[in-house]
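This report refers to the structure that appears directly beneath it.
For this view, one protein chain was removed and the others were kept in their places.
A and B label the chains in the order they appear, each numbered from 1.
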Amino acid sequence: MLKGVSLAVRAGEIHALVGENGAGKSTLMNILFGMPVIQETGGYGGEVRLEGTPVRFQSPAEAMEAGLGMVHQEFMLLPGFRIAENIKLNREPARANLLSRVAGRGLRTIDVARMRGDSRRALDQVGLGIDEWLPVAGLPVGHMQFIEIAREVDKERLKLLIFDEPTAVLTETDAERLLHVMRGLAAKGHAILFITHRLDEVLAVADRITVLRDGEVVGTPDPRATTAARIAELMVGRPAAATAHRRPFAAGAEPVLTIEGLRVDMPGERVRDVTLRVASGEILGIGGLAGHGKLGIANGIMGLYPAAGRVSFEGKPLPLQDSRGALGRRLAFVSEDRRGVGLLPEESIELNIALSALEAQGRFLHPFPVPALRLLDHGAMRAHAQEMIRSLDIRCTGPSQQTRRLSGGNQQKVCVARAMTLEPKLLFVSEPTRGIDVGAKQRVLDSLAALNRERGVTLVVTSSELAELRALCDRVAIVYQGRVVAALPPDAPDAAFGLAMAGEPAAA
Amino acid sequence: MRALLRHSVPLLFGALCVFGVVVAEISPSFLLGEMMVRVGRNSLLILSLLIPILAGLGLNFGIVIGAMAGQIAAVLVVHWGVPGIGGFGLAWLLATPIAILFGIATGLLFNKAKGREMVSGLIAGYFANGLYQLLFLFAVGSIIPFHTESMLLPQGYGIRNTVDLSSIQYAVDDLVALRLPVQGINLRVPVVTYGVIAAVCFLTLFFFRTRLGQQLRAMGQDDHVAAIAGIPVERNRVLATVLSTVLASWGQLLFLQNIGTLNTYNSHEQVGMFAIAALLVSGATVSRATVGQALLGAILFHTLFVVSPLAGKALAGDAQIGEYFRVFVAYAVITVALVLHAWQSWASAREAARS
Partner (left out) sequence: MRVPGALREAGLPRLLIAGFLALLLGVAVATRMDLRSLISDSITRVGRNGILVLALLPAVQGGLGLNFGLPLGIVCGLIGCVVSLNAGIHGPAGLLAASGIGLALSIPAGIGYGWLLNRTRGQEMMVGTYLGFAVVSMMSVFWLLAPFRNPTLVWAIGGRGLRTTLSLGGVFDKVLDRWLSFTVGGITIPSGTLILFAALTFLVWLFFRTRMGITIAAARSHPRFARAAGISDERTRIQASVLSTALGAVGIVVFSQSYGFVQLYTAPLLMAFPAIACILIGGATVTRATIGNVLVGTVLFQSILTVALPVTSQVIQGDISETARLIIQNGMILYALTRIGRT
């Protein structure tokens, strides 16, 4: 959702657009490119002007015709085609022939020589010297990114080129080259919109910066006069509003969970080297910008993604990549991916709540010699579900209602209920209030706090809302580029948080 | 060594054929004669499979629907009593628009069943067969007036089980009549038929050098990328299906004019299966096939087809075994191709998810 976003990009200028995931960048791009999903969900208000003329594109093809180009995050290349074929995809130069005069322009023969010539020129413009007739399959990632750029640059009518997280998968040297090419293109007069998370890159090349948060423009700092920390603060929110958590918490001698050198291969949230100690009964918060790895920590330990490193729980080593093992040791996880991992939308509330405990601990089953054939104890499952519905205040028509009919907030409560049914000693919760309306947010946080207070469950809460972490947790660790750069008390100054998010740990 | 592995399928089949020929002591002239005829009458059907494969629709099990269009035209032409090449030409003119209509319907179906085109095509073939039976077995002569008594069943409606096509038999084959004496037997060489096949081969090769052909090739690799580049994916899928169906209808007409009789209710049934098996035997896959492979496959498969019952008789004293065996080979080849294709896509999807 966007609210009153205004943005202007001048020819020859590099305009950086920054914001968290969900801030509205993709929505803005979809509107610009006339993606069908916008019309399908109600259209948009306001005006988009290209070179002074108002435009309203109905399809990506229209947008491209008018001079918009986009270099995507995931490469839009055909590995089985050659570089030149990719550059000229659906725009191949062609000659008329006998058949085309009869049956239509689609049947003109492709002019391979001109195709190769144009591609050569485009590749030279981006500084890539390889043979344009090579197949794309097997080329290094860096080359593919530049081929994408070459494709856009080859479009003669190109006026505005949008880069969507172009350096996300590049090595440092390739990223440098990309920024260099970007400057070159701007110098030639193209207008460039640069979407990125990497604040150092923004400061390196941007002429102007727009920061989006929750669908609104929250600032347009001058790149020459601002710092990464300041930008990070803008992206993440106004920390001062919420009251900081106040609770005297003395960590025990032995940490209940020790993480050393954790690496997790979660696409988009890679963890490179995380070391943390969690005290028993603590509420630890994990924060940081999107894509820097905070979500990967819990996912890795609970075995959803490949992970390596040393983790020990209650003094004993915990094997990684073993979901069942983790559940067996009384660790539980409420995933950020509610729909993908969190719920069975077609099934009833009571089954959802009971399922993990049923699988991992054999609860809610009638006794029977053959464990695999134990029958479901429907009565016990229902009674338990009703207890959970009551204590978490889940708004529903009854325990047998399908979970997909519940609102986001209540679905989240079902996920929490399922985790609680496992009677864990330590609970990981990721994005507990994402997609939940304001009223319900507090209730979810309160129930988590109650879980910790009344049942002594250690909590590790990962969230992109710094304010909520500061309000709930005893400590907040900040993750930057896959490493923990700081573990701050919730009432530390805002600047400390801002700096940590931008990768600069505060001076001791 | 790597070349041997890559071409393992056609090599294996070649070996099997040679083994069979030797064991059954088949005379070369007989084999040559049979091959000339069979390859001539089946190749077009096999060629009709190429475009959908390259467009990413997989194996078009729905070509049987195109064959039905051809058969409807053939029945009409015989009914109207138009003989020879004129009759065949008329059949061709009639079959094409029918096949276009059928192809559009099938193509739209494929668009609704993305990812399951092959199963849908298979079932659509069976379903269309039901409609075809409804038409030919019950509607013709009752709801649809039809006065050629000799073609109707005794009850007064419904086409007979076999329709005599001798009026248009060899219409194309013998358009330029050529006989080749080999080892004492006068072999019929269907010159024009092969000319038609060659023309279609060239057209296909030419097609893939046009912009439209390039669009289809792009779709065959990744239709998401193709869509982003502005290629009208949905429309092109229907187009590819139409082209395939039309070629199949022509292919069936060529087949029928050589055989000379129409088994009204059976001729088309195994068309899809045999054509697909023949293509796959050459080493083509669900996602990649060339004109050369179509022709090679025709030769290999039909050699095996001829040789198998004879080898069965020589080896085990029972030709029946050979017949079952060749059907088994066809099914097995298709199964293996489907498994390989699915296994590869699954394995690469898993890789992509990991990286």
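By our rule, a residue touches a chain if its C-beta (ideal position, glycine included) is under 8 Å from a C-beta of that chain, and two chains touch if they have at least 3 such contacts.
The shown structure was predicted, so the numbers you read here are calculated from the model rather than taken from an experiment.
Touch with the chain that is not drawn comes from one residue among B:L153, B:A227 or B:A314, which is B:L153. Contact with the omitted chain, checked across A:L344, A:A450 or A:A495, is made by A:L344. If you put the hidden chain back, the residue from B:L76, B:I104, B:L137 or B:L205 that touches it is B:L137. Mapped onto subunit B, the footprint of the missing chain covers residues 109, 112-113, 115-116, 118-120, 122-124, 126-127, 129-131, 133-134, 137-138, 153, 155, 158, 316-318, 320-321, 324-325, 327-328, 331-332, 334-335, 338-339, 341-343, 345-347. By the touch rule set out above, subunit A reaches the unshown chain at residues 302-304, 322-325, 327, 333, 335, 337, 340-344, 346-347, 355-356, 358-360, 362, 365, 371-376.
The working rule: only the chains that are shown with their structure count from here on.
For the pair subunit A and subunit B, the distance between C-alpha centroids works out to 49 Å. Within the complex formed with subunit A, the residues of subunit B that make contact are 206-207, 209-212, 214-215, 217-218, 221-222, 224-226, 228-231, 353-355.
Here subunit A touches subunit B in the complex through residues 59-61, 64, 76-81, 85, 89-90, 92, 94, 97, 99-100, 105-110, 265, 267, 306, going by the rule given at the top.
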